[in-house]
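The structure that follows is given in the form of structure tokens.
Here the complex is missing one protein chain, while the rest keep their positions.
Right after this comes subunit A.
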Amino acid sequence: MGVHTIRAGVLAGGLLFPVWSMADWALNMPQGVTDTSQEIFSLHMTILWICVVIGIVVFGVMFWSILAHRKSEGHEPAHFHENTTVEILWTIIPFIILVVMAIPATATLIDMYDTEESDLDIRVTGYQWKWRYDYINDDFGYFSNMATPLDEIYNRDDKGENYLLEVDNPLVIPAGKKVRLLLTANDVIHSWWVPEFGVKKDAIPGFINETWTRVDEPGIYRGQCTELCGRNHGFMPVVVKVVPQEEYDAWVVEQVAAAETERQLTQKDWTLDELMARGEQVYNTACAACHQPDGSGAPPAFPALKGSAIVTEDIPAHLDRVVNGVSGTAMQAFGPQLSEVDLAAVITYERNAWGNNTGEMVTPMQVFEYKSQQ
């Protein structure tokens, strides 16, 4: 073996090693942490073993024929081509196996559909490309965006442990309580999935789907959107944080108070710098996926904001675009999604970033007035 071959091998090994060592060769479905996921797992294993046994019998006969009944072995062909008894048998036996399989499957399905008597209801809304969680009983809600930085996605930075499976604000639920999820969507169809819970349900615009889960073990559980929903379908993870009841109660109090503080911020006198700083954050979570962090967009679907006439000149048009969206396009109405402060901040940011330097500022009160006129 030449020295070059060895070097190439070492190099290839070295390049591959980081990837191979940090990943695991998981072969099977996770058992999960809920009764539902465990029932599903046992159904999955049962049907798998049934398939394996049938496979061994059928392929066994086949491979034995392939090895023994070859012309090269001097085997003479038989001439039979019918046998009613055998044919009836291999119709009836699979049928019986299926009936046996259908019974536990039916029981599990009935259980999965039982959304009655929940302890807590949460509305889950799919947006392109984030989730919103509304705690209906406590009157607050928030968005959950992917937190993985673009630098990691574009390989400019090392990928973190939970690459693509981390969010800014996870869904928080109490342990041991039956949580009913009401799923819908704002734009296209999404699907909310946490493998460890055995819960997957489509979020469809105009529909409210129901599902439920009860998780006893506190911890952080991760999943993803599983229905193709456009450009960033692969970048809208689901993260659920299960906490003990007391911790959950304290968190709810905190959230309700924070929502109130946020409302009061609208009254505050904002400076251009404050709005720019806040606007940059809002822009990166809400706008950058389509319009790009540098405002260059991806025309024609996602127009550039840098140097755009609407963004640099016409303030009312700019407000209208951001608050009401553009019907029939991917531009959503952010009015109901963002607070007045965030709307004002992001508009101000867009009017002053990337060389747009208009020096103009839109205040939260202006946005508030604009929204109340409509």
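A few notes on this one:
Quick note on the criterion: contacts are C-beta pairs under 8 Å (C-beta built on N, C-alpha and C of every residue); 3 or more make two chains touch, one makes a residue touch a chain; residues count from 1.
Basically, contacts and distances are computed from a predicted model.
The chain not displayed here is annotated in its UniProt record as "Cytochrome c oxidase subunit 1", chosen from "Cytochrome c oxidase subunit 1", "Carbohydrate ABC transporter membrane protein 1, CUT1 family", "Simple sugar transport system ATP-binding protein" or "Formate dehydrogenase major subunit". The residue from A:R132, A:R180 or A:K201 that touches the chain not shown here is A:K201.
From the set A:D187, A:E262, A:E280 or A:E360, the residue in touch with the chain omitted from the display is A:D187, counting the whole complex. The residue touching the chain not shown here, chosen from A:L48, A:V256 or A:A317, is A:L48. The omitted chain makes contact with subunit A at the following residues, 16, 19-20, 22-30, 37, 39-40, 43-44, 47-48, 51, 54-55, 58-59, 61-62, 65-66, 69-72, 75-83, 86-87, 90-91, 94-95, 98, 101-102, 105-106, 108-110, 112-113, 128, 152-155, 159, 161-165, 187-189, 191, 193, 195, 198-202, 204-207, 209-210, 223-235, 298, 300-301, 328-330.
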